[in-house]
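Of the protein chains in this complex, one is absent; all others appear in place.
So, subunit A:
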């Protein structure tokens, strides 16, 4: 169920790029979306509820919107950049996932293009010299971005052709569902391992921006770099300090 703050009933995202994280190994894709939302100070426009989503409620995750509340699935927008970022804050319930996924695709299929971010277990990369990145893109996405994807100076990703991305959550299923609807869609994932995945998250954002600045609209300050903002919800990512009573 879509809840828009504007009380509207549908999203108008005709010219928009939509970024969706899949709930993957190390939650790297969600962390990447966190960085994107905090760095670009995206505005929360609504949320989604569904039995597939474990309800979550809490104080704002970002410094730039201190009065907002976190929920399990949030929609963030930049009108200026025509960018919509979906953020998930809880794992899904598998027996409701198919229905939720079809509703999500129906809601977002009007977008100009969809980019799904994901990760896969590092040990699934069988050839160590190969790029730690892989992607999957629909034919219409490849055609529309032939210049960028065909430039080996910029893109060193391997095209994924398998049936499963281990550790990638439902990313591939979501990709296929958008592809069947004829939406321009790309799935980009990084091989990584569980641990402190904040670096992987920033690498995902930077890699996507390198492919096409037009996706994220993260503009460099002239020297090719841009500043990412760490959200306040990343505090104590690995729990509390060890209590003094232990010693």
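Going forward, a contact is a pair of C-beta atoms (placed from the backbone, for glycine too) under 8 Å apart; a residue touches a chain by one contact, two chains touch by 3 or more; residues count from 1.
Assume contacts and distances are computed from a predicted model.
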Omitted chain (choose from "PinX1-related protein 1", "TBC1 domain family member 30", "Cullin family profile domain-containing protein" or "Proteasome assembly chaperone 1") - UniProt protein name: "Proteasome assembly chaperone 1"
Of A:131, A:148, A:173 or A:202, the residue in touch with the unshown chain: A:173
Candidate in contact with the missing chain, chosen from A:92, A:141, A:157 or A:191: A:92
Hidden partner interface residues of subunit A, rising order: 3, 5, 22-27, 46-47, 49-61, 69-72, 89-99, 121, 123, 164-170, 172-173, 194, 232-237, 239-241, 243-245
